[in-house]
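All protein chains but one are shown at their positions in the complex.
By letter and in written order, the chains are A, B and C; residue numbering begins at 1 in each of them.
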């Protein structure tokens, strides 16, 4: 006797619930259009057309990060190679990056002059570079730091700078490479004084105060028998990434005549990949050798 | 007889190498200052003072990412919880975020009106949020997707929007929550039609064309016996993160009198943490309950 | 005999000229679309919505301008009234200005929060204010400087500043009025010392170095028997322009019954006009008296 009644009640409840929810939902979707005016508060941040767009990333608090993860001093080649791996990933995942340059915990990415990727919106450029780089850093960590677990996920800050001419772009890259040289020379002496001469960091700093580049070279040579120019190029020049055609060999199992059964065939395919170079970019030689980087067809 | 000569030669080479390197180094460090003018090309992107600064992240190509990683449809609770974990990490690592709201593959972070973090530079805000979120996503993946390895590192795009008043900020958050509701209701019916009624995606889309919220509720109820209002709040409302004092209990070994030897002591400490809520933020109730979020002391 | 030939020649020349010109013209109009891409280089400069937009103008090299045109020191009331006349013209010609404030050679114009005039483009706001003000300055000069011809057309620089709240807008106006007070007090003593005590400008400057407002008041009172508080309000407070309903009386000749023939009729009409006030805007009193200025209906 109660069953039909219960069913009826349930139906009745369901109906009223539906009516209520219908009203609520209608309300919400109407609300949406009511709220949509807030989109107008987004500012336009289009980069000036026909200019080189540079995104530079810097590791956040990487001094502490290097300590915690036992980075070798003054250079940790694992860390540098990991940075370059991430930069390559960024170049492959994103569009229109023609060259990248990295040193220490920073990397710069240059988008081509006439790129129209995401309508040249600066925020898209920098956040996509920053997030892709950061996720890759964690993803590939293990490949470079086998015995050192990653203790926490690092952050990177980024910025966009726009350069109107080839000259200003080259001067930007030269500025970063000169910075690499100055810092690396300083750090090489600084850590030699600490690691080999037993100075404290404060003492090492005092020893180097006021010295010119030439003085630092002399200390390295006379005191540690280090000829700075023989130090690894990657440390002294940083890493340049440019697109180059690379031969890829894939081994494929293929259908073959009976007498060759089971054999495999190597298939080679040419593909453009971001390839690291360790060379001077301040002089003209590099740019003369790679005219295609700056002289895009307009 | 040759030995001293060789030594002399070596010295001579070293000396000239040193002179050369001295010149080169001097050149480079002088070059640096010569190039430093390029810094002036950086544009100032300070956010208007006394305004709410919102950073919104969106997963890049997450449709594909969800496919490749077998996300459940219409909602994958593991993915949503991972997003929230990353957002919590962002709130803890960065400064001045007072509230965050996430749904689907997006998350919004609100910096306090008078924040002077990184001098309110928009690029710092958005790249640090984007990179910290992205590195956390990979870092914590395993905790949420035990049986599903991460196949590649994902990207997130970000933007900064500035809101001058409490009203406009609340309307922004309401806009995102209304968007969550509309999409989730659609997706819930859409996937029910596919998963339970065997429709193809195209058929499901056609079935839903032109339907209002109320119609979708009715389909859910009559055809699948689903009362949409009983669906999980997290799916319907998205996730809000606000700072709350949380009691942390740590068990410590302590020096105790002999008779209590070996015993441990629970130490409780109160700490502010970003805590998830699943509630309506379109109405006034939430804001009345949490007046401290908007009414900062000026 | 030659005539038809000449006509023919003329025709022939005309035809070929036409063909040439046709080609050229076609070329040019095609060229136009070829060049139109340069429009994309214009940056968007929309002011943040829901904020007060302030345009402030400053006379360019008005020190020299005042010298050349024999402005009275420390205040030339003709010059101040001319400035106000121009500001009124700006308020009448442009749209959405709710209040203006001027002192010395500067004037600030406040556009209403929700103005959508020229889509809130900052460049439109500031150039239209600057040009309308400047053309009015020359146009009305004669009305205020009867015996002093204008020697050259002056320039005014302008800027746009955006304020997100009533508090910050009021503080902006207070800042300008406090500036007016400080400068006017200084100038009043400075010129009294020169004009009445015969000091040179350098001596007057030295006399005032390090003095506080109170000291300056005392010099004025003890040395020149001037009670600063009795100085004209316009000099001490600057000029505020707000919209007020003003009764306009027009005398019209009207058709009247025979017995009233030849009589005229005064027609009164109420019209909003920008009316000058000389009052304190730092305290609350003014804003309480005129709540409509800030509390627009949203």
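Keep in mind that, in the parts below, a contact is a pair of C-beta atoms (placed from the backbone, for glycine too) under 8 Å apart; a residue touches a chain by one contact, two chains touch by 3 or more.
These figures come from a predicted structure and were not determined experimentally.
Trainee: In the full assembly, spell out which visible chains the left-out chain is touching.
Mentor: Contacts of the omitted chain with visible chains: A, B, C.
Trainee: From the list C:126, C:193 or C:294, which touches the chain that is not on show?
Mentor: Of all options in C:126, C:193 or C:294, contact with the hidden chain holds for C:126.
Trainee: Among C:75, C:88, C:103 or C:136, which residue is in touch with the absent chain?
Mentor: Touches the omitted chain: C:136.
Trainee: Looking at the whole complex, which of C:160, C:234 or C:294 touches the chain that is not displayed?
Mentor: Candidates C:160, C:234 or C:294; residue touching the omitted chain: C:160.
Trainee: Among C:213, C:246, C:272 or C:285, which one touches the chain that has been omitted from the display?
Mentor: C:213
Trainee: Could you list which residues of subunit A touch the chain missing from the display?
Mentor: Residues 48-51, 162, 164-165, 168 of subunit A touch the chain that is not shown.
Trainee: Identify the residues of subunit B touching the omitted chain, counting contacts across the whole complex.
Mentor: 37, 40-41, 43-44, 46, 48-50
Trainee: Write the list of subunit C residues that the hidden chain touches.
Mentor: Against the missing chain, subunit C presents residues 14, 17-18, 20-22, 24-26, 28-29, 31-32, 35-39, 41-43, 45, 57, 60, 89, 93-94, 118, 122-124, 126-128, 130-140, 150, 152-163, 168, 171-172, 174-175, 178-179, 181-182, 185, 212-214, 216-218, 221, 227-229, 282.
As a working rule, only the chains that are shown with their structure count from here on.
Trainee: When subunit A meets its copy subunit B, do both sides use mostly the same residue numbers (more than half shared) or mostly different ones?
Mentor: Same: most residue numbers at the subunit A-subunit B interface appear in both copies.
Trainee: From the C-alpha centre of subunit B to that of subunit C, how far is it in Å?
Mentor: 48
Trainee: Compute the distance, rounded to whole Å, between the mean C-alpha positions of subunit A and subunit C.
Mentor: 51
Trainee: Based only on mean CA positions, could you tell me how far subunit A sits from subunit B in angstrom?
Mentor: 19
Trainee: Please set out, as single numbers or ranges, the residues of subunit C touching at least two other chains.
Mentor: 48-50
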